[in-house]
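One structure coming up, written as structure tokens, with questions to follow.
Take a look at subunit A:
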Amino acid sequence: MSGMFFLISALAVGGGLAAVLLKNTVHCALALTLAFAGLALLFLQLDAQYAGFAQMLVYIGAVAILVVFAILLTRGSETPKDGVYSRNWFAGLVIAAAVFAMLGWAVLQSTSVLPHETAEPVVTVQQIGIALMGRYVLPLEIVALLLTAATIGAVIVAMHEKEGAK
Partner candidate 1 sequence: MLGEGILKGLAETAKNFAGSFVSEERLTTVQYPEERIAPFEAARVFPFLVFDQENRDGGGPEWEAGLRCVACQICEKECPPKCIYIEKSKDKKLDYLGKGQYYPARFDIDISVCMSCQICVEVCPFEAIKMDTEFELSTTDRFGALLLDRSQLAKSNEHYHKIHPTDATAVDARLADEKAKVDAKAKAAADAAAAKAAATQPTNEGGD
Partner candidate 2 sequence: MAETMDQIFVLLKHWIVGLLPVTVQPIASVLLSVVAIVGFFPALFALTVLLERKGLGRMQNRIGPNRVGPFGLLQPIADGIKSLTKEDIVPLSADATVHFLAPVVLVVAVFLGFAVLPMGRNMVLVDMDASLLFYFSIGASTELSVFMAGWSSRNKYSLLGAMRAVAQMISYEVPLLMSSVAVVMMTGSLSLVKIVEAQNHYTWGLPHWYIFTPWGFAGFVMFAVAATAETNRSPFDLPEGESELVAGYFTEYSGFKFALFFLGEYLAMFSISGLGATLFLGGWSAPFSFMTWVPSWIWFFSKLMLSIIVFIWLRGTLPRMRQDQLMNFAWKFVLPLTLLNLFVAGLWRFLGNGWERWVVCSAILIVAYAAMGKVGMRREHFGPRSYHYAE
């Protein structure tokens, strides 16, 4: 629990808070990107290089851009007329507190069960590669199938739009 950890988590939490509290939707998307960056830095601080860089590449490089495009191409970029805060904020606060309590209890339970002197496992990219191609090849192929289905679906949806308007 070093100072660096607090700094990075302040960045991540601050980004997340800004993502829900800001009025302009595109600002919210950019703050979300900041939160993603904070997460990536946390991964890197724990020496999980592959997870950190993959997080940056996938989340910041693709998901954030997707979110931003979605905001731009729909009418989300205009600020809503009734304000951004809903009227039932008290119910929201109660539910959020309940979820936080549950997650916090689960995390604290698990850390109290773990032995104190576990050495951090050093997982290199090569080991991840070998594991993916050896032990976890079935999930890998299923994910690939899922991605192919998604790509084909996207192409079909885009194509149908053109033909439907004819």
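Quick note on the criterion: contacts are C-beta pairs under 8 Å (C-beta built on N, C-alpha and C of every residue); 3 or more make two chains touch, one makes a residue touch a chain; residues count from 1.
The candidate set was assembled so that all candidates are chains of the complex that A comes from, given by their letters.
These figures come from a predicted structure and were not determined experimentally.
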Chain touching subunit A (counting every copy) in this complex, out of 1 or 2: 2
Touch list for subunit A against partner candidate 2, complex: 24, 26-27, 30, 33, 40, 49-50, 53-54, 56-57, 60-62, 64-65, 68-69, 72, 124-126, 162, 165-166
